[in-house]
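Complex shown without one protein chain; remaining protein chains in place.
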Amino acid sequence: MAVEKRPHLGDATRGRILYGGDYNPEQWPEETWPEDVRLMRAAGVNSVTLGVFSWAKLEPRPGERDFGWLDRLMDLMHDNGIGVVLATPTSSPPPWMGHLHPDTLPVTEDGRTEYWGGRQHFSHSSATYRRYAAAITEDLAARYGGHPALTMWHINNEYCTYDWSDEAAARFRTWLQDRYGSLDALNSAWGTAFWSQGYGDWAEVHTPRNAHYMKNPSQVLDFKRFTSDMLLECYLAERDIVRLATPHTPVTSNFMPLWVGQDAWRWAEEEDVVSVDLYPDPRDPLGAQQGALVQDMTRSQARGPWMLMEQAAGPVNWRGVNHPKPHGLNRLWSLQAVARGADAVCYFQWRQSRQGAEKFHSGMVSHAGEEGRTYQEIKRLGAELAAISGQVTGRHTAHDVAVLHDWHAWWAGAQDGRLSNQVDYPDVLKAWHRALWEAHLTTDFAHPEHDLTAYKVVVVPQLYALTDAAIDNLLAYVRQGGTLVSGFLTGVADEDDRVRPGGMDTRLRELFGIRTLHEWWPLDAGEYADCDTFRGTLWSEEIDKTEDAAAEASYKGGELDGLPAVLRRGRAWYLSTLPEPGALRELLAGIATGAGARPVLDGLPDQVEAVRRGDLLFLLHHGREPVTVPVPGTHHDLLTGTAVTDRLTLDRYGVAVLRT
Amino acid sequence: MAVEKRPHLGDATRGRILYGGDYNPEQWPEETWPEDVRLMRAAGVNSVTLGVFSWAKLEPRPGERDFGWLDRLMDLMHDNGIGVVLATPTSSPPPWMGHLHPDTLPVTEDGRTEYWGGRQHFSHSSATYRRYAAAITEDLAARYGGHPALTMWHINNEYCTYDWSDEAAARFRTWLQDRYGSLDALNSAWGTAFWSQGYGDWAEVHTPRNAHYMKNPSQVLDFKRFTSDMLLECYLAERDIVRLATPHTPVTSNFMPLWVGQDAWRWAEEEDVVSVDLYPDPRDPLGAQQGALVQDMTRSQARGPWMLMEQAAGPVNWRGVNHPKPHGLNRLWSLQAVARGADAVCYFQWRQSRQGAEKFHSGMVSHAGEEGRTYQEIKRLGAELAAISGQVTGRHTAHDVAVLHDWHAWWAGAQDGRLSNQVDYPDVLKAWHRALWEAHLTTDFAHPEHDLTAYKVVVVPQLYALTDAAIDNLLAYVRQGGTLVSGFLTGVADEDDRVRPGGMDTRLRELFGIRTLHEWWPLDAGEYADCDTFRGTLWSEEIDKTEDAAAEASYKGGELDGLPAVLRRGRAWYLSTLPEPGALRELLAGIATGAGARPVLDGLPDQVEAVRRGDLLFLLHHGREPVTVPVPGTHHDLLTGTAVTDRLTLDRYGVAVLRT
Partner (left out) sequence: MAVEKRPHLGDATRGRILYGGDYNPEQWPEETWPEDVRLMRAAGVNSVTLGVFSWAKLEPRPGERDFGWLDRLMDLMHDNGIGVVLATPTSSPPPWMGHLHPDTLPVTEDGRTEYWGGRQHFSHSSATYRRYAAAITEDLAARYGGHPALTMWHINNEYCTYDWSDEAAARFRTWLQDRYGSLDALNSAWGTAFWSQGYGDWAEVHTPRNAHYMKNPSQVLDFKRFTSDMLLECYLAERDIVRLATPHTPVTSNFMPLWVGQDAWRWAEEEDVVSVDLYPDPRDPLGAQQGALVQDMTRSQARGPWMLMEQAAGPVNWRGVNHPKPHGLNRLWSLQAVARGADAVCYFQWRQSRQGAEKFHSGMVSHAGEEGRTYQEIKRLGAELAAISGQVTGRHTAHDVAVLHDWHAWWAGAQDGRLSNQVDYPDVLKAWHRALWEAHLTTDFAHPEHDLTAYKVVVVPQLYALTDAAIDNLLAYVRQGGTLVSGFLTGVADEDDRVRPGGMDTRLRELFGIRTLHEWWPLDAGEYADCDTFRGTLWSEEIDKTEDAAAEASYKGGELDGLPAVLRRGRAWYLSTLPEPGALRELLAGIATGAGARPVLDGLPDQVEAVRRGDLLFLLHHGREPVTVPVPGTHHDLLTGTAVTDRLTLDRYGVAVLRT
């Protein structure tokens, strides 16, 4: 829970946008370090993250410590005015750990051990692992807590492991006992009366392992919750250790955006700084929108400035085909993050590895070195960030539109025995965010139980499972004047994944004017549901509406001919299909206008994104042909230092940061 | 073997088509039960299947019994005139069983245990499992054998598990000893001289587990036979228990149609009632034909009326995209089953689950409840079934055409190292049945060793492996005047999967006029073999014919130019390719006409299926546009109660049941 005096990102930035990245100098001979520092300084790098993968180096044998090299690095950084985000190295245990303690290794769903030789081969439930992790964290905190280079703690890295082992099963049982109190309650929540799954003894309850046919979806759902909670326990244990040692130094752990495994709403509450790793595909025509989505979500989790912990200066190496960033794209996307609230623009990693699994993942200094285009662009961006830092850091801007998102609803909906495997939660979320983004409506994200009253429009792309509290919240929001737009498959189940009577919560059906929801009609891949004014995708529904509801759009032809596709009852809208992108954009833009929510700027050309942060207006051009943007009035462009009146031209991947 | 006085389906129907479904009321609070009964009665439901998944409820801890809830249900059903098909719950053991007795869990080919948490996690070979299964069956038989609601026993459910465990291996060895007597015989049957697989000791013989390269196909074939036999042993053990207690109550276990694992010819001999689960995809343009095929096969296994144990009132939930049934389709397909011999039209399940893995599988009462379209259509159908029951039940009709089918041939042919993985046995079977179905020739199915003399035409879509007895049977059939039409890959191997000299049995080659079968020429996906009058698919062959054979069609162009594609010697036809659907239909229709087999009705429009059962003519319209059907003479339509003279019009999905 939030504590008033908790440290925050501002304690690390101190008015400067953090710029830098993961620095793993143990890969290189020490002779390289001064050269690194020279290049960092030339590029305006003011922050590095040390120690993410250093456990074997710090603890070469159980209980041994080797801090000398890190001492030298911390001093070197400090001597050169570069702050250090110091990581606990607990995401990648040394080989000796798995060798001496096989109980620290995760086990997959079908019983295969995950060995060392990669990374993240730790069982979140292993008492042995946790003991070693606490010990190294304590020693790091004791040794570097007072070091002047230290600006932030980074706990672990991209928490993401699942574990079906026996020790995890034992912890799962404890977690379930805490959640349900009794076996009866568990049997009820999991619906074990079906398929003869009634448990008579806690000892019978297992992690959801390899089964002959579909597993119990509530068990699987709870296992996802348990996994997020176990990882959070690991985080909290280490956070508490460093917090005790350095109460005024902020703590973070980097999220993987839209990764399925962590309930980031819950996690963010326990972080002083919300940080995220962001890797849109440079080839993806919607890469910029994916970035905006993650940035909006992260800003909403942070409720203020946030940290872009990792991005790539060039290609990554984990896609099938890994494309580099064309000239200018890294700058554009970095400034987009700043526009959407980032006070830290960092990379994985400083210098591209020359060995190991990620040597084809780019670095700020690529294999091509100082002369390479990548570093040259990094250098230019460093200067620009320094130029705008003072007018950016710490600023947070409120928005009129919120998108509701909840990991538990995602987890619950993504079950094996669902009606359509074509419906992918992140895709649906992206489709709705895209519509708003293309309509130049900057959006926050919110949890369905959050206070929504500040928003003029709230959209629910898809929340398959909703608690009663969340439903109450949505009803209250509309009652109090809010405009709610919901997609299909919302409110179908309760938090135990129990289908609500009628296939959708009765109160929500009333809200939207649905009398009877006869059948869901999922669409095949590539199939469309024709409506009067657009084509629907993914889904359609056979609905009888109530008298007081209006069919704003209807199905045309086929089995659902004449039935409502878009239903409206007062300020509550229901979409029983996913309109194609243009249609969804127009629909949401119209609803927003009706609710008094306005786009950032009128008359924006396609491909130009506009975002306000504090007093600044960021204009980001995602296209390759020059465009002219109408910006009524006179402004000052912080990047060029020139005045802009009424209109400005943006070249390929151009950015302007205007102050009026 | 058939016993004269064995009970049969008529003992359960007593002149009324059974209508109802699986009823799992333990999922719901008891308050729901009276509401269930009200809706059942309103819909004409007269039969429910209880207890399929109730083991954990009946035996919450090892040896404990809780029958109270079932007592109340049995009484409730009886009080409301609803018969009960009582299931043994042995398809889904309670969690305690796997937990206390890991030896009851199946093990996959690559050594992974199948845990509880789904269903069907029992090893057919486990002595422990069988002991518990027998005990609960005995107690059920003792308690409910005399209950007046009881109409039938349902053993287990959809038997289908494989098991490669050590205990299964031990049983496999015993089974092999029974089959072969000596290791020498096994070595000969499996051809172990190849690849150095000669066994010197029975203990060396294993279930065919994960191997470096292709496994011994005869070993795999025997493992499939063994699996079917082990599952049958499980069935027989439970059947014998209930039969002892209630000698006059029929016993069944539901088949999965065209599922690869059970030799249903053999199984059907041990069932009083042959029942089947049938789930064509409502979106499949050939769904009705798939249904007809299963119905024809099931009727042939039953040698009389049969039970449609499970179908879906709406969507299922195990396909990728699960489509609901459009208005009228459930009625159409249910009446199709009656036309083709069903005396029971049942569903999985009565009320759609609200929890668990199958909550998106439809029920007779959907999530939408009483007002939902699904239940409303169920209610209408119940009334119609009641209206025709008296003139339908017990009637069995003979047909002129038989399709040969044998699981052993399928198993043998579906081996890894075959010439083409494009040749899929069920697809070939469907293609031939489709041709006959579209030609309005109602067909039976038969085993290749059955007496075929009653048929005018026998077709063999593909029987890769044939016993000598089967070959003798086919030869005798033709000798005695029958017309035989065979597809390629027939008679290639003997029952041990030993290729017969010449690549096809010599007597069959003689029968069809094949002098030399030089090479098989399988076709790639999407490739065609051009012939004079049609295009062949899947396969072609390089054949020299004998003098006395006629090439009824020849390949045109390519490597096989001029060689026979369709070969005929007297009444024996051989197709060395699979003609495209229309061509196969014309070919078979012509051969049938020549042999004196006539379609059900002349001049039928496309999409209208006609079937005779007893004195009735069923007309089933599978299209969506109204059609007019010529029906010379005057008839009485049992569904409308009106007279029909010379022609009648069927609307979308329309059905008429005519009596002349």
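Order of writing sets the labels: A and B. Residues in every chain begin at 1.
Convention: a residue touches a chain if its C-beta (ideal position, glycine included) is under 8 Å from a C-beta of that chain, and two chains touch if they have at least 3 such contacts.
Quick caveat, the model's predicted, so the values are computed rather than measured.
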Option touching the unshown chain, where B:P25, B:G44, B:G118 or B:P208 are the choices: B:P208
Sole touch to the unshown chain from A:H99, A:R479 or A:R647: residue A:H99
Of B:Y199, B:W259 or B:Y528, which residue touches the hidden chain? B:Y199
Which residue among B:W520, B:F534 or B:Y574 touches the omitted chain? B:W520
Contact residue for the chain not shown (choose from A:P7, A:G83 or A:G314): A:G314
Residue ranges of chain B at the interface with the undisplayed chain: 110-111, 190-201, 203-206, 208-219, 415-422, 496-499, 501-503, 516-525, 542, 559
Over the whole complex, note the residues of chain A touching the chain we left out. 24, 26-27, 53-57, 60-61, 89, 92-96, 98-99, 106, 108, 112-121, 161, 283, 314-315, 317-318, 320-324, 326-327, 352-361, 366-369, 371-374
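Note that only the chains that are shown with their structure count from here on.
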With chain centres defined as C-alpha means, what is the inter-centre distance between chain A and chain B in Å? 49
